[in-house]
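With one protein chain removed, the remaining protein chains of the complex are shown where they sit.
Note that the chains are named A, B, C and D in the order they appear, and that numbering of residues resets to 1 at the start of each chain.
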Amino acid sequence: MEEIKIGVYVCWCGTNIAKMVDVDQVVDQIKFLPDVAVARNYKYMCSDPGQDMIIRDIKQHHLNRVVVAACSPRIHELTFRKALAKAGLNPMMFQMANIREQVAWVHTDREKATKKAVSLVHAAINRVKWHESLDKRTIEVNPATLVIGGGVAGMSAALEIANAGKQVYLVEKSKKLGGYAAQLDLTFPHFYSARQLIKPMIRHVEDHKNIRIFKPMQINQIFGYMGNFQSTLQLANGDETKLKFGNIIVATGLQPFDPSEITSYNYGKLPDVVTSLEFEKMLAKGRIETCEGKEPKNVAIIHCVGSRNANYHEYCSRTCCMTALKFANQIRSALPESNIFDLYADMRSFGKGCEELYTQTSRKNVIFLRFDQQNGLPEIRSTNGEEAVSMLIEFTEQFSKEQVEVPADLVILMVAMESHADAKDISHIAGISMCGNSFFIEKHPKLDPVATTSDGVFIVGTCQAPKDIPDSISQAKAAAARVLATIHVGTIEVDVITATVNEDICCGCQTCVSVCPYKAISFNKEKGVSEVNEILCKGCGTCGSTCPTGAIRSRHFTDQQILSQIQGLLSPDNKFEKM
Amino acid sequence: MDFEPTIVSFLCNWCSYTGADLAGTSRMKYSPNIRIIRVMCSGRIDPTFVLEAFKNGADGVLLCGCHPGDCHYQSGNYKCLRRYNMLKKYFVQLGIRPERIRLDWISASEGKQFANLADSFTETIRHLGPCKIKNVIETYT
Amino acid sequence: MAERNERPKIKLAVYWGAACGGCCVSVLDVHEKLFDVVANADLVFWPIALDIKYNDVEAMPDQDIDVTLFNGAIRNSENKHMARLLRQKTKILVAYGSCAHLGGIPGLANLSTKTEIFDRIYKESESTNNPNHTRPLEKYEVKEGTLTLPEFFNDVRTLAQTVDVDYYLPGCPPQTERLLEVFMAIVSGDELPPRGKVLGATDKSQCDECPRKKSDKKTIKEFHRPWEINDDGETCFLEQGVLCMGPATRSGCGHRCIEVNAPCRGCYGPAPDVIDPGAKMMSSVATMIDGDTSETIEKILENVIDPAGYFYRFSMPASILRRKIPENLQAQAPLQK
Amino acid sequence: MRTQETTGMFLYHPGNGHLDKLNFTELFAYSESHEDVAVVWDSKTFPLWDIEYLKSQIQKYKLSRIIIAGYDTGMVKPIFARVFSNLQLNVENILLEDFKEHGILESGNTELGKALLSCAIYNVALEDILPDEEKKVCTETLIIGAGIAGIQAALEIANANHKVHLIERTGTIGGHMAMFDKTFPTLDCAACILTPKMVEIGQHPSINLLTYSEVQSVTGTPGNFKVKVLQKARRVSLSKCIGCGSCAEKCPGKARSEFDVGTTFRKAIYIPFPQAVPNKYLIDAEACRYVQGKKCGVCVKNCPVPGCIDLDEKDSEIELCVGNIIIATGFKTFEATKLANYGYGSFPNVLTSLEFERLTNAAGPTEGKITFRTQNKKGDWIFSPQSDSPERVGIIHCVGSRDINHNQYCSRVCCMYSLKLAHLVKEKIPDAEVYEYYIDMRSFGKGYEAFYERIKSEGVHLLRGKPAEVRMDENNLIIRSEDIDGRRLLEQKVDMVILSVGLEPAAGSAEIAKLCGVTTDSDGWMDEANYVTSPVNTFAEGVLIAGLCQGPKDIPDTVAQASAAASEVLQHIVRTSMRKNIPELPLAEIRTRAKNLSLKMEDRK
């Protein structure tokens, strides 16, 4: 075996790290460790000069392992691996010690932070000794795409891809395409007809030669991996059809919040308290009326129903303010003599043309009243027929701090957007993580808002977070771009961090087979050993820690690597007692 | 000087490690006694690692994974939970306080929770005092 | 045959440390093959069979003995002394049997402290009649001089933890056929395997040879003792909820236990790269538990009464943590609520 | 269209000036002469608010279908819907034909208006009757502006192995995002997440990066644009410069650093910022003594690479041929001096948010220490790490936004970035008091509300009420505002005021829009083809918009939009076809096609 030569680089990250960690001391302490050939610190390791320094050292000092102590590997591991590759070293011969997010930024005692940094670097040095060269492989990408959900986001994505000449399978759970947007009357802020926008879209999707629609249809299972997924669909006539596709776009959409759990609004008890969606239907029918079929004289709109409230949903549903303004305008047109009251918390008319609509709406005699959820929700109560008006909404108006009651014959609750109930199932089927409020988690909230941590699976529209139609469409197209790019290139690189079975040791107990969530392990009866499909394998390593014989190695996370890391981490020199 | 425990923490890459990173990017302060090792999934955490940590002088071991149902690999965290329960039984037999290992769920968005967990666990261990197993192995013959 | 006779006989020693003696007996189990052994080897030291004193061994030149089969663990100063002595005098030191290899059954004593053991034996056991509370003393002065007893160590160690070991021959006791094979290999003068290797066993685990049917449905809803189930004699023990160390144990024993419908207990020790077979098996078995909440898991685990005794039956001293922390060293602080 | 239906047409033009360009008399005449229209009403003469009259008219003409055409048509739709539903007619037969939706409002193209009406009458979409035109689409793409939007779009396209020309006006890519310290709501450091992308751009084999360049002219047709690009003289060779910095050490020329928004100085030969891509020096001609005609040349002497610096280099021009253009010109911040009452420009420690971003940035002039702006020996006001730190900081939202006297629109990001700045102050100076003055708190995005709650819990004083003025007594800045929730008038003494300035289209974006044939709205933001369905397309075929040039938005929305624009480009490239331009078809042809298509759709049912 060749002699191990490790280069260790400690980054200052400007002052980010250097402020809390004595980088010089870190270097001093680890440079005498066995196998460390070079140890340096530098202002910005990730910068071009920083990377060049590593490359130069690899060439000059014949380094074969590199450790960089800097930020989180989630940020720059790839950057440095690329640098290693540039220098002709296998990129996996690299280990990062996270001394920024997990040391410099979270600790206040410089001495202890430095000590901890040393221990992390020591651990990384120990670990990197056991690293092995792993080579990337590529696999073919199936050019077809599966789109789950036939709402406006799903359809946009489907059209975008189909228009580029690629096959799309569109699966919709209900009988109709169009989703939530198809139930809307007009859009904000320009009052275009939602129906007229969605209908042609549905027609284009239905007529498209590259789109195959399955509806009503539910996806129960998806096998495979990025580039080569497959699923079997049960057709209505009892037949089965097997689909193969390379990418998945999930657009499961939203469901409205059920306001009946908010007692003070009496939804469900007072017949003239309706949700925004119910009111939308009234508008589509052209009938704004109370349960008795009368045109209401007083209409009240209440914002933030189920949103921005820790008891229901902490998040803002993003579209309700504008929808409420749209409603106010529509009511004003249909019932010019009516009184319109708009009870809001903060008016969030942030989009292009939206603030202007807010101003315009003010000028149409819509009375805006502000409530504050922290000080109690408005109470809707019935007048029990004792007055001309059927209901009164009582609350403290926040601009005047006056306790007021608002007369209302019809109350519209602007209900929150929730992730669709089906999203939970889809998250399991497609392997997407969910955050606490059931919206899917994107790969990166800023720079990768449509990708997920599962490669080849994208999320678009309201299943990611509440948003309006244009934003959903932007996202759909963004996902389509990603999909088209992979299809166009035709191949994708497979991750090298997978499990592998040592057939000389595997005894065929098959414990691992059932453990794998991706069905990547199968039992080879002939050989009497388990085998890993390395494309399906996502490298979680669960099998590795399940295998009682140690036959399964989790590449790049081997027992040996982690054990050495632990030993480095706990090397007596690195303990606080030694201070 | 107060006893300064050394704690090894195994975090899954997707939720907990990201959560710990978030604690960092949000500059939440927590105890420096926690030293983190990243694994892809809490399901990768082998009891061997925990034992090795104690053998090398850890005073406590913190395991973190995604919340139940949220595992990036679907079910790795459940496997971790089962092993954790088994290990605790074993630890009782070894005379090691089972409180010295802790499994908790930290999601990618729970930077604050991670910081709090790190602090509270450090306090627990500080309170329990040093784990003697390393000394016992090395010196008790 | 003729060729072999030209070769000088090797010098063979057999010694037992903390052991039951079964290993020594297993050497005798070679039956008529003993003649082959004797034809090739001179037994220079074997307390159970030959009257050769420690002094005699001490008098031997270093590296005089070619092969020593050391069985038993290191429990006391005598064991330790002899291990060191034999190491000094022997070219090839073989840890023979589970006790020497991993600590074996005596190793389970590591789950108790010395005091606990003495209390149990000299005070608490039902058959003890010791009104004077007599305890063994290492030194006792009598008229004739000083009587000594070996020092009883705080814990049991494996042979390898005491001295360098060249090869291991696992088993409780090792399969006699394996012994012969190994012995013949040594005497034949063929190139020896690399030092530190486990001999007389394969790299694969029991399951590889196990005649029972195995599937990937290893989900455990409830743990059972072997007698609690209606064993069909065919299905994998684990799949029936019976703990079996087979997956984590090297084969080579000829699956003798399984043959008689008893689950494997792990005497052959771990597969090649495994440091701590108990931990591996704990992990593996725990993974099979059918429960996703702490409560259900704990409920199922209730039936695993003695995990240390089960998963570390033969390997406690060789395991990562080796032993229990004595009570007086345990942290006493109550937990804050 | 179903033959048994009788169609009425209502031309709605509320007369707010928008439709002045369109000739409504002509449109009226055209509709009236149309064989399939029973009656045409003009909103100028029709008493729309008289419901009973409307009812009687509908009954009189036996209308079963109404087309409302014009501007803001949705606004009057509910009136018709109400009447239709009263008359038991099918409300779905009320159709809107909004001219704004099709962009003919700005252009005033009456002919196109007629075409649209024609299609509306037959209930078909205009784009459905336009034939696709096979065209050789050049696979190369031009992206104007290399901020995060341009970077994202470039990477998306380049990763599909198509050539991208990325043009940036300044010396480095990165745009505004590179200047920020942290990004909301996750508070990850902007540079940390952006620099990897920048590096990727710099290294990508399919990206031709043209920094310090500007678009001169755009000619040709969609799919085959000819673009002239002016490459301003960097005076330092991109290929030879090793970025060692020896030149800048001795350079006597000085200028305020653009990257630090003028809060500190840089040399005449400079790298915009340490992580700049390309990480090469350039010379600011206006600050360079040599270029300004004085005797100098120190940089040439100090440069270790022979021939690297050429002080006499001249601007050059290159021509590109591209199939698609993505405009990502971004924004500039509102000029805070316009609001004299806040004292920006008079009081040194009234800062704009962008200045504060630099101040608090670890790579900024004070290495992240929040300090007062002080005068240096020469009397220039700069940030220096030696100065003291403020103890009380006021942050004023909506500076220049939501104000009819300045920009009526909401700048969308200020609330969140202000909360972030408050957090940064609290983090760096834990004892500091932070006062935030807002009107409405717009924390609408994913995780934003939680961030708002967090800032509240950090002890930042959140005050509802727009301050009227910032004045100064001997030692303090005083912010006068109504504390609406506290029901009092507040004169808060602070040491530093941060003005959360709104966003405006970048300087020069109007020219770019004009060059590319993209229309802009009255605020200068570029018009998308359809606000709802085509947020990245423009009315100019083959020209797409991404990011802030379309309107204020945050980073995730910008990134999504940039990717969406890339998707449109990829689609064009793959299809190698472009839709025929509308004006190229004669009106009669459109009418026939619309009718035929409508009949075809009828048959299908």
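Side notes on the structure shown:
Here, a contact is a pair of C-beta atoms (placed from the backbone, for glycine too) under 8 Å apart; a residue touches a chain by one contact, two chains touch by 3 or more.
FYI, contacts and distances are computed from a predicted model.
Selecting from "Cation:proton antiporter subunit C", "Leucine/isoleucine/valine transporter permease subunit", "4Fe-4S dicluster domain-containing protein" or "Sarcosine oxidase subunit gamma", the unshown chain of this assembly corresponds to "4Fe-4S dicluster domain-containing protein" (UniProt protein name). Contacts of the undisplayed chain with visible chains (whole complex): A, D. Contact with the undisplayed chain is limited, among D:34, D:480 or D:575, to D:480.
The residue from A:406, A:450, A:465 or A:497 that touches the chain not shown here is A:406.
Among the residues A:98, A:252 or A:339, only A:339 touches the chain that is left out of the figure. When the whole complex is considered, the residue among A:83, A:320 or A:369 that touches the unshown chain is A:369. On the side of subunit A, touch with the chain left out of the figure occurs at residues 298, 339, 341, 347, 358-359, 362-363, 365-370, 392, 394, 397, 399-400, 402-407.
Although one chain is not displayed, its contacts with subunit D can still be listed: residues 341, 398, 402-405, 439, 464-469, 480-484, 487-489.
Rule of thumb we're sticking to: only the chains that are shown with their structure count from here on.
On a Cα centroid basis, the chain most remote from subunit A in this structure is C.
Chain closest to the overall centre, judged by the mean of its C-alpha atoms against the mean of all protein C-alpha atoms: A.
Per-chain Cα centroids separate subunit A from subunit C by 53 Å. The distance from the centre of subunit C to the centre of subunit D, each centre being the mean of the chain's C-alpha atoms, comes to 75 Å. In whole angstrom, the spacing between the mean C-alpha positions of subunit A and subunit D is 25.
Under the contact definition stated at the top, the residues of subunit D that touch 2 or more other chains are 186, 188-189, 447. For subunit B, the set of residues that touch two or more other chains comprises 25, 27, 46-48, 52, 79, 83, 109. Interface residues of subunit D, counted against subunit A in their complex, comprise 49, 72-85, 91-92, 94-96, 98, 100-101, 125, 128, 148, 152, 156-157, 159-162, 183, 186, 188-189, 192-197, 199, 243, 274-275, 279, 362-363, 367-368, 402, 404, 408-410, 412, 440-450, 453, 484-485, 487, 525, 530-536, 550-552, 555-557, 559-568, 570-571, 574-575. On the subunit A side of its complex with subunit C, the touching residues are 504-511, 513-515, 523, 528, 542, 545-551, 559, 563.
Subunit B meets subunit A in the complex at residues 4, 6, 8, 13-15, 17-18, 20-21, 23-25, 27-30, 32-33, 35-41, 43-49, 52-53, 56-58, 66-67, 70, 72-76, 79, 83, 107-109, 115.
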